[in-house]
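Take a look at the structure set out below.
For this depiction, one protein chain was excluded, whereas all remaining protein chains were kept in their positions.
First chain written, first letter: the chains are A, B, C and D, and each begins at residue 1.
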Amino acid sequence: MQRIGVFVCWCGSNIAATVDVQRVAEELKKEPGVVFSADYQYMCSESGQNLIKDAIKEHALTGVVICSCSPRMHENTFRKAAASVGLNPYMVEIANIREQCSWIHKDKATGTEKAIILGRAAIAKVHLNAPLIAGESPVTKRALVIGGGIAGIQTALDIAEAGFEVDIVEKSPTIGGKMAQLDKTFPTLDCSACILTPKMVEAAQQEKIKIYSYSEIDEVKGFVGNFSVKIRRKARYVKEDICTGCGLCTEKCPQKKVPNEFNMGMDNRRAIYIPFAQAVPKVATIDPNYCTMLKTGKCGVCSKICGVKAIDYTQQDEIVEAKYGAIVVATGFNPISPAKFDEFAYSQSPDVVTSLEYERLMNAAGPTNGTLLRPSDGKHPHTIVFVQCVGSRCDGAEKGKPYCSKVCCMYTAKHAMLTREKYPDTDVYVFYIDVRTPGKNFDEFYRRAVEEYNVHYIKGMVGKVVPENGKLKVQAADLLSNEQLHIDADMVVLATAVEPDPSARSLATKLTASMDTNDFFTEAHPKLRPVESPTAGVFLSGMCQGPKDIPETVSQASAAAAKVIGLLVKDKLVGNPCVAHSDELLCNGCSSCEKVCPYGAITYSDKEFRMPDRTTALRRVAAVNPAVCQGCGACTVACPSGAMDLFGFSNNQIMAEVDAICK
Amino acid sequence: MQVENKEFKPLIVAFCCNWCSYAGADLAGTNRLNYPADVKIIRVPCSCRVNPMFILRAFQRGADGVIICGCHPGDCHYTTGNYYARRRMTALFSMLDYLGIEKGRTRVEWVSAAEGQRFAETMNSFVSTIISLGENKRLEDLRCKTK
Amino acid sequence: MTKETLIPLLGVVTDIRADTPDVKTFRVEAPNGGKVFEHIPGQCAMLSIPGAGEGMFSITSSPTNKEFMEFSIKKCGKLTSWLHQMEVGQEIAIRGPYGNGFPVDTEFQGKDLLFIAGGIGLAPLHSVINYCRDNRDKYGKIDIVYGSRSMDDLVDYKEIIDEWCAEDGIDVYLTIDRAQEGWDGHVGFVPNYVKELGFDTNKTAVICGPPIMIKFTLAGLVELGFDKTQVYTTMELRMKCGVGKCGRCNIGDKYVCKDGPVFRCDQLAEMPDEY
Amino acid sequence: MQDKMIARAKELLRDGAVNRVLGWKTGEFVYDITPAVFTSAEELDRDFVFDAFTAANLSKYLVKESKKEGKVLAFLKPCDSYSFQQLIKEHRVDRENVYIVGIPCEGKVDIEALKARGISGITAIEETADAVTVKTVYDEDITVAKQDVLFERCVNCKSKKVVICDEMLGENGEIVDSDRFDAVAKLEAMTPDERFAFWQNELSRCIRCNACRNVCPACTCEKCVFDNVNSGVEHKVAANSFEESLFHIIRAYHVAGRCTDCGECSRVCPQHIPLHLLNRKFIKDMNELYGEYQAGADTETRPPLVNFSMDDCEPSIVYQRGGNA
Partner (left out) sequence: MYQLSLDNLQNFFRQIAAHEKLYIPTDKDNVAVYAEYAEGMQLTQKLNTNRSAKDFFFPQTENLYDLRMNGKNLEIEDTREACEDFVVFGVRACDVRSFAILDKVFLADPVDSYYKNRREHGTVVSLACTRPEETCFCQSFGIDAAAPEGDAACWIADGSLYIKANTEKGETLLSYVADLLTESDGSAVAAQQEKTRQLLAKLPLANTDFEGMKKTDLMAHFKSPKWAGLSEACLGCGTCTFVCPTCQCYDIREFDTGSCVKKFRCWDSCMYSDFTLMAHGNSRNSQLERFRQRFMHKLVYFPDNNDGVFGCVGCGRCLAKCPISMNIVKVEKALEVQDA
């Protein structure tokens, strides 16, 4: 029988207003095993914690029940308090009488009654709690960054700077990501390449950083501090260590008709290519979908002209297996395709472009060498209509996304401003629902577009774009003046929503990291742990977690790096002791548990047992690796004999709670 | 609504997974979204931790309804837990139905940490289902009813 | 005797003594004072606590004690753990007495008695030893051999030293399994000690302790020339109903709860080896 | 068949391929046959029997037998072979220590079915290919069609194929189309009230003798949860209808995906509770919801309850299925 102390928190008036805390404390005092019961204004405060600590010492408590806010808030606080006076932290249970009681009930009698029941359930559970001691595991002092965009680069640089080795895995032939495709960056209008490429070079030169370009993650095993990752280095048919990046092959390759993804398919590249001039690593890659040699075995031009003999048509995918202590996900985003939005005629007219395409049209390295020309006829456009929120903030979410893509307002203002600056003869209209410009110098930037550059901002949505006689007839509503507008535009630019990279979902499965319904990675806590995923040792950087601009991305990247560094400096990790365990005397060896374990934490072995009738028997029994087990409990239900149970959430503990609630 | 049901205060046990639904319930609280006090939540690490024995135990002890809440399929903190829970509960519920136990007494709902509103709505809807079903008579243990 | 065979009576724990690190002695009285029921030495009683179960324990106090009963209980399972943590004033359910008890008013009368106990095995003998002390004129010389793992594990050490050792006509021989600081007495296992001591074979012996100790002590006594009819022992209390009906404590056609737990060793020799 | 089996068993014993034989032993009457281990040719000649009444599934005995010294010969009928293969899948038997001789089965006669026809006082039974003739102590001579007195599991036989063996005696059969789920479907079509009444009536007869559990080749737990005082569901007898249901729900649930539908539970139930209808419900559901699955048909596939697919149906499907109020 435990000696239990009950501590009822008022949480100021948050709890006390709808729960009679004194009565809760009094009633719970009557429960078996309860030797101390008290209420206090703020249990989480220092004096509240002291109250708990003193009671533990004075009454030799073996169990503590705290009736307070959600365990998700302060479970750790109270566990630490208990531990500081020598009580095992896992002898503390929380009855959630705030979020699940006082805040949802208005009637004090109801709230009080429910709080007592919740308290009883926690007491019933604590009776069956056993002191748990967390296991320890070593930390591999190397980090993996998945994605080589600005988020990944920044994270890797920061981690490397702190002295830890870090590998970047990038699925395309070069790092740089989406930022490399941008022309200028808001709100300062400095050249994107000018600020990004030095970082790319730095990453390439940093000794602690190893870049696996043109590579993907095949498999992730292990757990925080001890991940084992299989990286698939896709065959690029060019020996990376030999290729000098001279680019001769990319000029001589006879296959000229390959859409250039770097320029959003608005021009062509060769089958062997270097994505762009500043690519890192600056190594050619053969696109197996277009290479005549790879497809038909006839050609071999590049191989013939390569001075260093770097071409290798026989190259195969290579699997590299490496160990990491931490993994950072920086898989970034893609703009959604506006093809689904028939009303904007994106598929019908080449002059309807996405913002990223427009970005390339404005860029000196782009398909038009930086001159703004209509894709259809190469003529200079005079009237340009920008449409905001294409696919963002959609209600139905069938075609679009329910969320705000966050960066579109600013880049549209940037595009409008740059257009007006370079081509003052151009009329620029921006149709918007709201203009959202919270950020340092953002609103000023937007106002300059309106006030200095005379961009026509119109609140309203474009209803239809009809290509007609070389023009794009734009029908729109001006919600402020409440009139229908008809604009004959030369170009329409769609500020398409962003979405996570499609590779993210399968990666999440491999990492056992969770995602929200939009496939953005979920953070461990939306406010307090925004750069960690709920899976220990997996961190989030950049757009993979949610829409954000470059400054925010870089901030998060550095924050993630800081978290990784904080993890890697540790020599040992203390695990979660609430893990599964197998009672070998009950185990049948049937393997059901092994099959449902998502972590491969269960292994079987034949062991000799002394049976009750004094004979010995060799039996196949399960054992759980506590360092690998994450404590989900899937095995406990798969086990028919009840040999598998979970520390901290044992069958008997949960049933005791059920009993107490139903009493 | 029948008159006789007015007196009936159902007893409802909700098993909520720690990562999504329990957090969803917290969010419902944070947003002061009301749902009946008849619902009492038990925190489990994952919906796959819910053993059919717990559900039967709740009915034995006098529960009128049992609801299991977990992360949306695909969002399980443990990747696959709720997929197993989904099959297990489907099988169990079907068996209970086969034995003639009212179908509505057990339910599985997926509620994410962000769906405080949905949590409250789910609980309101479940409570009203149970009120319309009335007291659990088919899986009761009379020994536990004499208070 | 409990009036209804299976319905217990209330008892109040009025005193708790820690004898050894894992043995406590509990004093039980009726709620209004006095004993819950009368018993004879060697009998036992079923103690129960709702939720923790019930268990059969030897009554360690002598029937000559008119105020209370005592139980010396070793902590080994759910119920005993519960009993060990309870406080004075706790009410418990108690039914009994069960078993045949020692033949203190028949076979034992006028005999020299040799009590041999190991560890918690002293508990059932405690009652009969004190009964004999209180009826000193009915019995001859009393020898007591008692051993335990260590000094700390000797149950009732204080009473043994202060009372038993001080009494005329009683010789107490203590031993512990392994030498220990602060112990200047005998060191060694009980069966060997008994053989070393080499008692007269005209005595009636009573052995209680772990099965292995009983086995070797009995063999030792036989070696010394004792007949099995002179040796008594008391069985492990593996009973449930206590009244010879539930069907599980039988050894052959004998029920431990009715025909035992005290058996003469010659009887035991004729019983199936199922204990 | 019996003679062939005895001959083969004697051969294998003589050759030292096995040191004992698991089979069936004659009893006091024609039909009270006991599973037994034979160690000599004499015993086999004297007591070994294989006929219409050798119904017991021997596979469960192999859990213990396969752990003993030396190899054991076991005769397995199609049903038994599924159970045995499932036990291999669950690592409960040591395959190396068992020599399996597969034997075809044309269905076994249920003595209770005979008795249910009012036949009692049986002194002798004669069996032909399709009829059974009973002599009684009342000097009756009754002949019934065999088909009418077979076990339910045999009437609705799912497979006549021995799925695992070292050798076959006689011709192996094939998996057959059976109507074994019809009775489940019939129950499903009832209203919940009718179903409730049906099962309350059936389960109320349960005396918790554990025959169903102890005979079940899937119930081989080292310690059953119902015997384990720490399991939270332990109880020795059903004190009320709740505990009656609890036992049978949990038992069926624990063997769900593992039950081969061998029908032993219903065969041995002294109270004639159609326990197989519980197990078959799970089998039927899983076949319908997650794809056909036959426990014991192989040793590799994942049982449905330790498996999943991303697009599995939601538990709410139950609200749409089955009989409605």
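Throughout what follows, a residue touches a chain if its C-beta (ideal position, glycine included) is under 8 Å from a C-beta of that chain, and two chains touch if they have at least 3 such contacts.
Keep in mind that this is a model prediction, so the values were computed, not measured.
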- Message: Let's see if you follow the contact definition: name the visible chains touching the chain that is missing.
- Response: A, B, C, D
- Item | From D:Ala7, D:Val137 or D:Ala185, residue that would touch the chain that is not displayed | D:Val137
- Message: From the list D:Cys79, D:Val93, D:Val109 or D:Ile122, pick the residue that touches the absent chain.
- Response: D:Ile122
- Query: Which of these, C:Asp137, C:Asp168 or C:Glu274, touches the one chain of the complex that we don't see?
  - Reply: C:Glu274
- Touching residues on subunit B - with respect to the absent chain: 61, 143-144, 146-147
- Query: Which residues does subunit A use to touch the chain missing from this display?
  - Reply: 30, 32, 612-614, 659, 662-663
- Item | Absent-chain interface as seen on subunit C, which is shown | 1, 4-10, 48-51, 53-55, 76-77, 87, 89-93, 236, 238, 240-241, 243-248, 250-253, 270, 272, 274-275
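Everything below uses one rule, namely that only the chains that are shown with their structure count from here on.
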- Query: Going by CA means, which chain is nearest the middle of everything shown?
  - Reply: B
- Query: Using each chain's Cα centroid, which is most distant from the centroid of subunit A?
  - Reply: C
- Note on the structure: Cα centroid separation, subunit A vs subunit B, in Å, comes to 30
- Message: As a quick test, compute the distance in whole Å between the mean CA positions of subunit B and subunit C.
- Response: 54
- Query: Which subunit D residues sit where two or more other chains touch them?
  - Reply: 225, 231-232, 305-307
- Query: Which residue numbers or ranges of subunit C touch two or more of the other chains?
  - Reply: none
- Once bound in the complex, which stretches of subunit D touch subunit A? 67, 90-92, 220-225, 228, 230-232, 254-255, 258, 302-303, 305-307
- Query: Contact residues on subunit A for subunit D in the complex?
  - Reply: 585-592, 595-596, 604, 617-620, 638, 640-643, 651-652, 655
- Item | subunit A residues within the subunit B interface of the complex | 70-72, 96, 98-101, 103-106, 110-111, 113-114, 117-118, 121, 509, 512, 514-517, 522, 534-535, 578, 596, 598, 630-634, 636-638, 646, 649, 651, 654-655, 657-659, 661-663
